[in-house]
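Below: one structure, written as structure tokens.
Left out: one protein chain. Kept in place: all the others.
Per-chain numbering from 1; labels A, B and C assigned in written order.
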Amino acid sequence: MMDVLYFAWVRERVGLPKERVETGAATVRELVAELKAREPRYEAAFADEGALRVAVDQELTDFDASLTGAREVAFFPPMTGG
Amino acid sequence: MMDVLYFAWVRERVGLPKERVETGAATVRELVAELKAREPRYEAAFADEGALRVAVDQELTDFDASLTGAREVAFFPPMTGG
Amino acid sequence: MDIRVQESPFAFGAEAEAFAARQRGMGAVVTFTGIVRDLPGGMAHMEIEHYPGMTEAALRKIAEEAQARWDLGDALIIHRHGRLGPDEMIMMVATAARHRVAAFEAAEFLMDFLKSRAPFWKKEHLSEGAQWVAAKEEDEAALDRWAPKEGA
Partner (left out) sequence: MDIRVQESPFAFGAEAEAFAARQRGMGAVVTFTGIVRDLPGGMAHMEIEHYPGMTEAALRKIAEEAQARWDLGDALIIHRHGRLGPDEMIMMVATAARHRVAAFEAAEFLMDFLKSRAPFWKKEHLSEGAQWVAAKEEDEAALDRWAPKEGA
């Protein structure tokens, strides 16, 4: 079980900001594959991996990152602060 | 006749901030030679040309600059504003 | 170090003044302020989303890195989120250092990393509709300037 968070247009496409997900995914990429298999809205949100960024437990990382022990995974587009 | 101004340590060595000088010097360098010939304090002020900067009519220039029509010449060390 | 993420406006002048006033032995203070630009077509407002928790940690990490790298007297980051109108201030940074080059470089470093590595997302609400601001390639490229160099 882990919290999965979505921000900006990823949040809009998925249709919610946060959900609790039951998963055995070992990596971020496996989690994405599971989500995409669920429903078309996840397909739409995760269609282009290159347009997405991911943080595991609030640290920026990449899609190969391990989810062992992870409590929170967040998906969002490239950041535009400042 | 022109006004000759001195700033910072040039002013301190010459001993005054400004004077009116009767000169027929055609260039800044000729004016400097005339001044140096006057008194040791000018010798001291103008000993090292490389350590000096010059402005003619309030525009930075160099020691080769013409004094034709000039009303004001100023000598000073490299600037240290900011 | 002073890091604030907030919805409410901040008083840029008072913050800048207070930041400069509390420095000792620093010869240079630089501030940067980001403002909502009124766009062609008319910006109704801007909405800034962020990732509570991660945002503060990311900004702190960026500021700590700047402080170590330039031996800063101090650094300040204030960044707003929520809804902002045209000409409202989005954020500010301030840096203090003994010399001007360090103060300028550190402020640019903070801005470059804040732009592309702090979890903020801007959505522009224009008269013809809303759109998420796309990240610019030049902003990502700006980070290269700060990559470790040989001998550095």
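As a working rule, a contact is a pair of C-beta atoms (placed from the backbone, for glycine too) under 8 Å apart; a residue touches a chain by one contact, two chains touch by 3 or more.
Keep in mind that what you see is a predicted model, and the values were worked out from it rather than measured.
Novice: What are the shown chains that the omitted chain is in contact with?
Specialist: Counting the whole assembly, the omitted chain is in touch with B, C.
Novice: May I ask which residue of B:V4, B:V21, B:A55 or B:A70 touches the chain that does not appear here?
Specialist: B:A55
Novice: Given that one chain is not shown, which residue among C:R4, C:R69, C:R98 or C:H125 touches it?
Specialist: C:R98
Novice: In terms of residues, what is the contact footprint of the unshown chain on subunit C?
Specialist: Within subunit C, the residues that touch the unshown chain are 11-18, 20, 23-38, 87, 89, 98, 100-101, 103-104, 107-108, 111, 142.
Novice: Could you pull out which residues of subunit B are in touch with the chain that's been left out?
Specialist: 5, 7-9, 11, 55, 58, 60, 74, 76-82
Methods note: only the chains that are shown with their structure count from here on.
Novice: Compare the CA centroid of subunit C with every other chain's and tell me the farthest one.
Specialist: Relative to subunit C, the chain whose C-alpha centre sits farthest away is B.
Novice: What is the distance, in whole Å, between the centres of subunit B and subunit C, each centre taken as the mean of its C-alpha atoms?
Specialist: From the centre of subunit B to the centre of subunit C is 48 Å.
Novice: Between subunit A and subunit C, tell me the centre distance in angstrom, where each centre is the average of that chain's C-alpha atoms.
Specialist: Computed value for the inter-centroid distance: 26 Å.
Novice: Taking the mean of the C-alpha atoms as each chain's centre, how many Å separate subunit A from subunit B?
Specialist: So the centre of subunit A lies 72 Å away from the centre of subunit B.
Novice: Got the subunit A residues that touch at least 2 other chains?
Specialist: In subunit A, nothing touches at least two other chains.
Novice: Could you say which residues in subunit C touch two or more other chains, in rising order?
Specialist: Answer for subunit C, listing residues that touch two or more other chains: there are none.
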